[in-house]
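Removed from the display is one protein chain of the complex; every other protein chain stays in position.
Labels run A and B following the written order; every chain starts at residue 1.
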Amino acid sequence: MPIQTPFHQRTSEHNKNLDWKDWGGYFASNSYNVVNDFEYYAFRHSAGLIDVTPLFKYKVTGKDATLFLSRLIVKDISKLKLNQATYCCWCDDRGMVIDDGTVMYFAENEYFVTAADPSYSWFSRFIKKLDVKIEDVTDTICALALQGPTSRDILKNVCDADIDSLKFFWTTSAKGDGFEFKISRTGYTGDLGYELWVKNADAIKLFDALWHAGQNYNIRMSGIAALDIARIEAGLVMNGVDYHSSLHALIPEQMSTPYELGLGWAVNLDRDPFMGQKALKAEKKNGSKWATVGIDIDWPDLEELYKKHGLPPHTDAGAWRTSIPVYHPQNKTKQIGYATSGTWSPLLKKNIALVTIQKEYAKPGTEVNFEVTVEHHREKVRAIVGKPQFFNPKRKRSIVKKENNE
Amino acid sequence: MSKKYDAIIIGGGHNGLINAAYLAKAGKDVLVLEKRHVLGGAAVSEEVFPGYTFSVCSYVVSLFRPHIIRELNLAKHGYDIIPMDASFQPLPDGDMGLCRWGDASRTRREIARFSKKDSEVYGEFSKVMTHMAKMAKEIIDHPAPDVASINPKELSSLLRMGKVFKNMGPELLQMNTKLLTMSSADFLDLWFESEVLKGPMSVSGIIGTFLGVRSPGTAYVLLHHYMGELDGAFRSWGFSKGGTGGVSIACANAAKSFGAEIRTNVNVSHVKIKNGKATGVVLANGDEIDSKIVISNLDPNRTYLKMIGENNLESNITKEIKRFKLRGSSGKVNFALNGVPNFCKKRDGLEFMKGDIAIVPNVDYVERAYDQAKYGEFSERPYINIVVPSLTDPTLAPPGKHVMSCFVQYAPFNIKEGAENWPKLADKFGDAVQETIKEYVPDFDSLVEHRQVVTPWDLQETFGLTEGNIFQGELTLEQLLFQRPISGYAKYKTPIRGLWMSGSGTHPGGGIMGSGGELSAKSILKDKAI
Partner (left out) sequence: MSKYDIIVIGGGHNGLTTATILAKKGKKVLLLEKRNVLGGIAAGEEFHPGYSTTGLLHDTSGVRVDVVKNLQLERHGLVLEKHRADVSILSKDGRSSTLTSNVEATSKEIETFSIRDADAYKKYQEFVKKVSKVFNDLMDNPPPNVDVEHLTMASLVVLAKKGMLLKGLGNQSMMELLKVAPMCVADFLNEKFETEFLKAGIAAPAVYGSYGGPWSAYSTINLLMWESAAKVNIKGGPQMLVDALVKASKEAGVEIRTEAEVERILLNEHGVIKGVRIKGGEEINSNSIAASCTPKETFLNLFDDFQLEYELNYWIEKIRSRGTTAKVNIALNKTIELNGKAAEYARTGNSFDEMEKAFDPVKYKEVTDSPFLDIHIPTLSSPSLAPNGHSVVSVLVHQIPYDFNEGWTEKSKKKLGDDVLKELESYAPGISKAVVGMEVLSPLDLEEKYTLTHGHVFHGEHFVDQLVTRPIPSCARYSTPVSGLFLCGSGSHPGGGITCAPGSMAAIEILKTL
């Protein structure tokens, strides 16, 4: 049985739909309403509030904490400045991704790491003789994500921190009315947004303050289903959906490298040894086999297929996470990749999907064939390869004082 | 008796019945003879006390081969397994204990109480074991390759094995060697640190063997939990509806539906042998029944030394069969209870008790139990595997009452007082079990209405398992594969033409798998023996 997060008392009041999911052993609201479009639109038009407590969270401290994380993570953590945060992934020897997450540099020799999978065992086996302590704070620190264009204004109303000048992927400490918490300008929606980290005891205080302040800014509870739509639009890959941790993969075909996942930008190769360095250097030199791309599934083509069956075009309201084959542009029986998740983008009015594809077909503009099932018949429809990131608004990175510079 | 059968099967245990079903399905005229009044051998349900039905010996079903269920259509004939969700390990001093559930996150939290690392390593361990299970499946679903001969046919079966090893890498490949040879405790040490967690995990390696968790050669049985035959269940374990005898009854019904004839209360004295060939059986009352072939579902010792007889065997064969180690090491104690024995009052509800309950607080506990057995005593504080099947299957006991079945190890057949003195020690043995349980269920005595103690001696005398070995022979490497029961006769044949074997004493060994019965029947048909 999943357990309840410290916000459960509040989230359950809002969850009229009684639609709960097991996320990392916690109850998580999949959707709060039968029609959950508005939970998604909150991210893009006002502010959506999500309980993200089930993320695995670790406090890494000690004199060698920087060295330790730099060796484990493919990004050079030693480059982080105090209060800065970074998105990153970590690999095994073969350069295969184990998990991805965020590292926040909270204080000297103190880092805060989030992960999708339990990672204590993996991290701790590298401590060896280093002066490092890893504390699993998953059950003691809880988290809310406040995402959307009005999130900044809401946050300004609940704490004393200088939110206006807090830059994208930076963090700050904040004081609310009778409680303290940490703010990171991070998120999983590709929009302006923040993640708030607070001790379990202060969970309800933070929640209530946000909810109260949010009333003037159309704050809404958002579920995982809505979040899924937003993260696909933003082109953010998900462990267990778009790729599989090499620790759990049974065969090499189930593993991916950061380059194959489009996370090459998060790899710093030329530095002291780190896990996977040798393999990743070789891959960088020799090229990758696979790439992660976004595809835009051609709507007129789809319409045509439905027309054949005398039906109006149809698309599911939410995101999907099933594996769907992608075929060669000409040879429609030759599979060249597979979609791992996709959605109808309410904002872009497009049918989009994240696709793992053989490198030679990854060039933006390439036409491929995507399998769709229309009235129980398997059909192929044209799709255009592009970057995974479909939506990237300026406000995601903007700061208030010099809005136009960013 | 003038009728001549195609085949007579001695022993109506589940393997014998499966063998009969396959042969009958192939159109053969088959007769099964069972000495007892009930079918099933060690897979038997009996109403031991009025109103209380027990799985007297074997009490859970785990590795029953799914293709046998399909091929014999056993579900139609009553095969019905209730999966077990939980595996509970009570701990002394009122601790919450450790419960492993089908829900992975829930299990992770339970294990994290003892070791955070272990709680996460569980997945890595499962991954390695899944690789290993590929090999095991290859082995248990085919007759054992004959190492003695280097003919192309045997080599090509090795090639088939090679495919299983694809992409494993040298170290993982060597893991096969580790798994086959190491002790279960050492093997688990490669991943885990918590002695509490390793306790119940390691004991699966010793069940039914006269070995300890630190004895080399016990690790490979850990695989059984990763064969994943029962869909969706955390451990592929379950209770047969109506007790383990339900499995045997389903097999018997299947056999009958194909036309096999089954008789109980028929005691076979020996196999009729003419000119080195089996021609039927001779009953204890002197009657004879003729058949083209005979299949013995008895253990190798009984088959060779009683059914065939030393005078019909060459001396080197007799010598080899006498080397075959049986050495039973376990007993059963079955309780009829007037209420629920609560093994952990700190936990809500009774869900945690609906699977198995393992009394093994840590690795040293069970190793010390073994140390005692090594020198000829039963363990004062034994490893006990408990099930209360009436919690999930209320038909087994009167309303509100329960049956509780305890598998107890170590109870060495060869005690220092001499095996024949077991009946005198039975009560003392039962008391030791009851005392051990009381350490977790203080009010246990007041719940007990009846107690049935099944010692290794009883397993031999009542169920025909020589030296009380529940697997018809130790599952050590030198008694497995092409050496089970003896090399040269590992493919279900015996030195007597027309006499075959099908029991747990043949490849791939014990437990309610059905493989012996199935593979022997298929070998007989392939050989055109009838």
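Operating definition for what follows: a residue touches a chain if its C-beta (ideal position, glycine included) is under 8 Å from a C-beta of that chain, and two chains touch if they have at least 3 such contacts.
This structure is a prediction, so every number in the text was calculated from the model and none was measured.
A.B. asks: Write down which of B:Ser119, B:Thr279, B:Gln452 or B:Gln483 is the residue touching the left-out chain.
C.D. replies: Here the residue in touch with the unshown chain is B:Gln483.
A.B. asks: Using the definition of touch stated at the top, determine which of A:Pro273, A:Gly287, A:Pro312 or A:Gly365 touches the missing chain.
C.D. replies: A:Pro273
A.B. asks: Kindly state which of the options B:Gly11, B:Gly97 or B:Gly217 is in contact with the chain not pictured.
C.D. replies: Among B:Gly11, B:Gly97 or B:Gly217, only B:Gly217 touches the chain that is not shown.
A.B. asks: Using the touch definition up top, pick the residue from B:Lys4, B:Arg323 or B:Lys438 that touches the left-out chain.
C.D. replies: Reading the full complex, the residue touching the unseen chain is B:Arg323.
A.B. asks: Even though one chain is hidden, which residues of subunit A still touch it in the full complex?
C.D. replies: 71, 92-93, 126, 128-130, 273-275, 278
A.B. asks: Considering the entire assembly, which residues of subunit B contact the chain that has been omitted?
C.D. replies: 147-148, 150, 155, 158-159, 161-162, 165-171, 173-174, 177-178, 181-182, 186, 190, 211, 214-217, 323, 325, 364, 367-368, 371, 374-375, 476-478, 483, 487-488
Keep in mind that, in the parts below, only the chains that are shown with their structure count from here on.
A.B. asks: Which of the residues in subunit B come into contact with subunit A in the complex?
C.D. replies: 103, 105-106, 108-109, 116-121, 123-124, 127, 130-131, 167
A.B. asks: What part of subunit A is in contact with subunit B in the complex they form?
C.D. replies: My answer: residues 1-3, 22, 24-25, 118-122, 124-125, 136, 247-248, 250-252.
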